[in-house]
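For this depiction, one protein chain was excluded, whereas all remaining protein chains were kept in their positions.
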Amino acid sequence: MTSAVTFQRVSRHYGSVRAVDEVDLDIAEGEFFAMLGPSGSGKTTSLRLIAGFEQPTKGHIEIFGQTAEGIPPYRRNVNTVFQDYALFPHLNVIDNVAYGLMVRGVPRAERTKAAEEALALVQLPGYGARRPGQLSGGQRQRVALARALINQPKVLLLDEPLGALDLKLREQMQEELKTLQKSLGITFVFVTHDQGEALSMADRIAVFNHGRIVQTGTPEEIYTKPVSRFVADFVGSSNVLPPELVERLTGNSRWASLRPEMLKMSLKASNGAMPARVVSTNYLGSTTRIALDMEGLRLHATVAAGTAVPAMDETVYLSFDRDRLHLMDDER
Amino acid sequence: MSAASAVVAQTASPIILEGRSGMFGRLSDLFWRNPRLLLFLMLTPPLLWLGIVYVGSLFALLLQSFFSIDEFSGLIRYEFTLKTYGELLQPANLDIIVRTVSMAASVTLASAIIAFPIAYFAARYARGAWKALFYLGVMLPLWSSYLVKVYAWKLILAKEGILNWLFAKLHLTWLLEAWLSLPIVGGNSLSISYTGTFIVFVYVWMPFMILPLQAALERVPVNLVEASTDLGATPRQTFRKVIFPLALPGLIAGSIFTFSLTLGDYIIPQIIGTSRLFIGQAVYAHQGTAGNIPLAAAFTVVPMVVMGLYLWMAKRMGAFDAL
Partner (left out) sequence: MRSDRQTSAPLGLKLAAAGGLLFLHLPILLIFVYAFTTEDKSYQWPPPGFTLKWLGVTWSRPDVWQALGLSVRVATISTAVALVLGTLCAAAVSRSRFFGREAVSLLVILPIALPGIITGISLRSAFSIAEIPFSTWTIVLGHATFCVVIVYNNAVARFRRTSGSLIEASMDLGADGFQTFRYVILPNIGTALLAGGMLAFALSFDEVIVTTFTAGQQQTLPIWMLEELVRPRQRPVTNVVAMVVVLVTLLPILAAFYLTRDGDQVAGAGK
């Protein structure tokens, strides 16, 4: 498979701040790729390096095999959906969408037709005459998407595009974006700090922290086999077990992660089961999430709806399949 | 989103596009690669203009204040001396400085007192169209012709003018005459007394006090006032302990304008007032008929120093956040 975007030891420093620090990255063509991390972790800067708004301090970037450093954004066949959408307030929706064709000198009739098609693609037909100020957040988001797609980019960059939408709309847009990406076959690079969004949408995820990529992999790999405490903490709500405990259980003095749904609870003591006290229970609809205190260690377990839920302050006995314990890279 | 591919998924397009050809395309690439060059090109014309025309002249003037004038020939002696600054301390000149600074201070005080209710009302109570009307109500006099405003007061304060007529109609002429017979503030008539000069100064510069004051008051959250009332403060206490301290930076910002503008004015006291000079008039007289540029230059340093001190104090009190 061809690479859409590659980073070779790319760094972007601002004075002494290392926003992006020696990052290696390889995004395949046609992939839905998510950059996940807390704010200030370097994911947005990486996106801006691909778009051309930033230049690497060191390292080498290729887009479809071509050197990208020194190429201004307006000469890269890469388009961006901005976090604040950045719709031009002085233009109506049609002219916003057709902007990319206008600056390339496409005649008005032709570009209006293309813009209308693009609006239909994002399910906003007939909205062309409106001003961005007259649209809802979700509609602006769709216009921004249509505007970015009209230039037929080889890579579409999305900077937290769903961040400003409410939950219901967000879930709907997640599905639509995913479907759109598959039908267009364009490489999508998606920046988000929402792990649920990354897991549900992406083909592959790169987890960023402190300007570096700490793990790259499929959602399943990231979820079930986090390489470090940071990933385990940040992606989902894994239980992180300290080396002393892990050594007792497996003989390995390493940090380990355990998904909450892997933790089994029983009201009766049994061989090898560890006692813990129920601290709180949270009803989440399809599951109930239970917070437990085991000798000062905070753990979480989930039980499916319909199963019995232990009461507050009750003592339960915890056990799990040893195979499910995932050992991580961090040494003590 | 099924009817997708028509628009987008067409034949492979190149990944790096050809830039626009010609001069614009090349220049654009150049500026993108060297943002500092663009910045340099943008800053050069304004900085050259302001640097050479304005700062250059200012320095030339300051330089001349360190020269002196030959008393016999009336020519400027181009050698460094502090003699001219010494002349500033002569009683007659010191008088001018004290007179101007006291006038500026009283004008500032009066402006603050008259401006406060307007600014407070506009910030706290005016809404919608009223607010815009209030704003225009301050902006229009502020931007109206300075000379026309002064001229209007010449009409008002004239002996046969509207103010004397009004006093006569109300049978209050005795009050006006009693005021005019007072020392310092009095005089032969309103238009040749310090009172007249003072009124016109207040009138012309007061709008400059209203705007920053209103801006500062707009930023006082109304729930602070409510909290104070809720805690049992009387309206007077709320004003003194909550509103006034929070409005103070705006008041100081406004006073910078009224103070500075009064210090440097030479037209108002020339048209309405006594024959005693203010700093601006002294500067004008020395550079003009007397041809004593060094003394005129030294005189202009006075408002600069006074304003420097004033700004320094204002900055310490946080006034610049309200500008």
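In order of appearance the chains are A and B, and numbering begins at 1 in each one.
What we mean here is this: a residue touches a chain if its C-beta (ideal position, glycine included) is under 8 Å from a C-beta of that chain, and two chains touch if they have at least 3 such contacts.
Keep in mind the model is a prediction, meaning the values are calculated, not measured.
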Selected residue (touches chain absent from view) among A:Ser11, A:Thr45, A:Thr112 or A:Asn151: A:Asn151
Absent-chain contact - pick from B:Ile16, B:Leu88 or B:Met304: B:Met304
Sole contact to the chain not displayed, among B:Ile16, B:Ala152 or B:Ile192: B:Ala152
Hidden partner chain, residues of subunit A it touches: 51-53, 72-75, 78-80, 82-84, 86-90, 99-100, 102-104, 147-148, 151
For subunit B, residues in touch with the removed chain: 17, 19-20, 24-25, 27-29, 31-32, 35, 38-39, 42-43, 45-47, 49-51, 53-58, 60-61, 64, 114-115, 117-118, 120-125, 127, 132, 134-156, 158, 160-162, 165, 203, 206-208, 211, 215, 217-222, 225, 235, 260-261, 263-267, 270-271, 280, 283-284, 287, 293, 296-297, 300, 303-304, 307, 323
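The rule we apply is simple: only the chains that are shown with their structure count from here on.
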Distance between the centres, which are taken as Cα means, of subunit B and subunit A, whole angstrom: 54
Subunit B partner contacts - residues on subunit A that touch it in the complex: 63-66, 68, 70-72, 74-78, 114, 117-118, 120-123, 149-150, 152, 154, 176, 179-180, 183-186
Residues on subunit B engaged by subunit A in the complex (per definition of touch): 1-10, 13-19, 28-29, 32-33
